[in-house]
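Quick one: this structure, given as structure tokens, is what I'll be asking you about.
For this view, one protein chain was removed and the others were kept in their places.
On to subunit A.
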Amino acid sequence: NYYCLSGHPTLPCNVLKFKSTTIMLDCGLDTTAALYFLPLPLVHSPRLSKLPGWVSKDGAINLEKELKECSGRVFVDSQPEFCLPEKELLDLSTIDVILISNYHCMMALPYITEHTGFTGTVYATEPTLQIGRLLMEELVTFMERVPKAQAATCWKNKEIQRLLPGPLKDAVDVWSWRKCYSVQEVNSALSKVQLVGYSQKVELFGAVQVTPLSSGYSLGSSNWIIQSHYEKVSYVSGSSLLTTHPQPMEQSSLKNSDVLILTGLTQIPTANPDGMLGEFCSNLSMTIRAGGNVLVPCYSSGVIYDLLECLYQFMDSANLGSTPFYFISPVANSSLEFSQIFAEWLCQNKQSKVYLPEPPFPHAELIQTNKLKHYPSIHGDFSSEFRQPCVVFTGHPSLRFGDVVHFMELWGKSSLNTIIFTEPDFSYLDALAPYQPLAMKCVYCPIDTRLNFHQVSKLLKDIQPLHVVCPEPYTQPPPAQPHRSDLMLELQPPPMSYRRCSVLGLPFRRRYERIHLLPELARSLVPSEIKAGVSVATVSAVLQSKDNKHVLQPVPKPAPVPPSKKRKRVMEEPPEVLNPKPLLSGAVPLEPFLAMLHKNGITEVKVEETADGHILHLQTEDVLIQLEEDATHIICDHNEPLRTALRDLVLRFLQKL
């Protein structure tokens, strides 16, 4: 069975029950709920602190302290909260393992592994773990740097929420939203991670083998193969066929899957990453040439490496040589350095640089030549070295917390400046809502390198899974472009789709188990050929099942009966092994059988044709013989000798084993 704990197609969190194991696939955290909250400013913002509180029109509800109004929208004034994966659908303590496909899909891990009774193992590649840790630590720092005295909860009251203005009114499951976890929880959760390498086979309880494969999306990102002896499930999440920094996607191992679970396709199927990258560069250069600053809200790992690389090549041609680039994040330094040491996880091109030896990413050179400077925060060194016009890369892309909030307040008022959104996770209009009215230019060029529908349909044609399971949005065109039938999955058979809280039964075709035969048992078998190339033997053995492995062992010889007089003892002895009756095979042909009956003196036979065969009525003896394809019945009351005789006649036509 397949349990869907998250409806978000690119931040999946699903559970697969397969061959007596319970496997969680990814642990994504939907942070879009943060958009309902007011930004957390690093430096006191008079504008934000002066926002009016919200009171319902009739004055009946006063939530002045909890809700603030800004340009016609209401925001919760509290520490931002996140929407967690569904916890009620199944008992999280029963989860055996969690497979992580990339560092963006593990942000909910502490919510799952801590305080839930989880005792299993988390599997992830090393870059996934290390960069995932950075992103989690960054998130925690962002929150803990700006503590809020109290948490707003009154607005969540159903009766009150109903009366709030949109979009708060329409927010779902608000009671399950949670505040960010702590560093301790992060450390504890990550201590449960066991590292794996690409193509490494990991046995789970002997029943299932899981293998990570390169998915080409980010450093250490992986797809997973989950297979038993006779079934194979492929889990494809966040894959990319573009040539960026990570190792290219491994496709051939995904072939012959019974079920392929497909998640993490591009979120912006109409935006081609190359075009967007071009758009990013030209807007950036245009702003700098006009003397403005550029703000790029981004995650501290991932696309930023590609952006820096692209800018590195573009800078000279665009006369940006003297413009400083700042990367501000509590983990900026570690992120830039980690990227350089995971050489084995990089694309061939970058790997080969390491042997020269040269740093695989050109941002090393940018740092060396002082073109790119990185700081943990806007406080400290940064403030003394800050020079404008400049380009700032900083988080968080939701614009609700992190250093980006400060730059929004600082630069928002000038139309010379530009904010360029490159992360596709958040609607840029929603992200900008608490900063309105805004004079700064906004450019939306989401760069999502994950598979698009065109690529995925080609991929599926190649690897031909028997069944595809995917989130519901992939089975219909995007709501904004209902005519784009090319932006959906059209497969035969149609994909099985899921949404949050769905439970699917996965269609597996084969229901076999592999059983091992011990050599001594095998030696005792006497195969007899029933048709050319097919031999059959009967086996009498003891089946031992342990750790999901099944072994046939020879039947232990009955121990010589110890001289004991206690009856009880006798009862405990293994039952005596009887010689099995021979197995019969073959068919009883009608005409020869009638001839045989005739020969044995049974002449009056009435033959009736039925759907399954024939019924022979021996009228004199008042006996019925039913001849069917897989059964023969002799109905003969009170005449055992006749029955035996008839049985023997039937047996003459059958082979014995």
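Methods note: contacts are C-beta pairs under 8 Å (C-beta built on N, C-alpha and C of every residue); 3 or more make two chains touch, one makes a residue touch a chain; residues count from 1.
Convention: contacts and distances are computed from a predicted model.
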{"item": "From \"Small ribosomal subunit protein bS6m\", \"Non-structural maintenance of chromosomes element 1 homolog\", \"BRCA1-associated ATM activator 1-like\" or \"AP complex subunit beta\", the hidden chain's UniProt protein name", "value": "\"BRCA1-associated ATM activator 1-like\""}
{"item": "Touch with the omitted chain, as defined above, among A:243, A:319 or A:436", "value": "A:319"}
{"item": "Omitted-chain contact residue, chosen from A:278, A:324 or A:554", "value": "A:278"}
{"item": "Full-complex contact with the absent chain, from A:27, A:241, A:310 or A:496", "value": "A:310"}
{"item": "Missing-partner contacts on subunit A, residue numbers", "value": "270-272, 275-279, 281-283, 285-286, 289-290, 310, 314, 316-319, 445, 481, 483-486"}
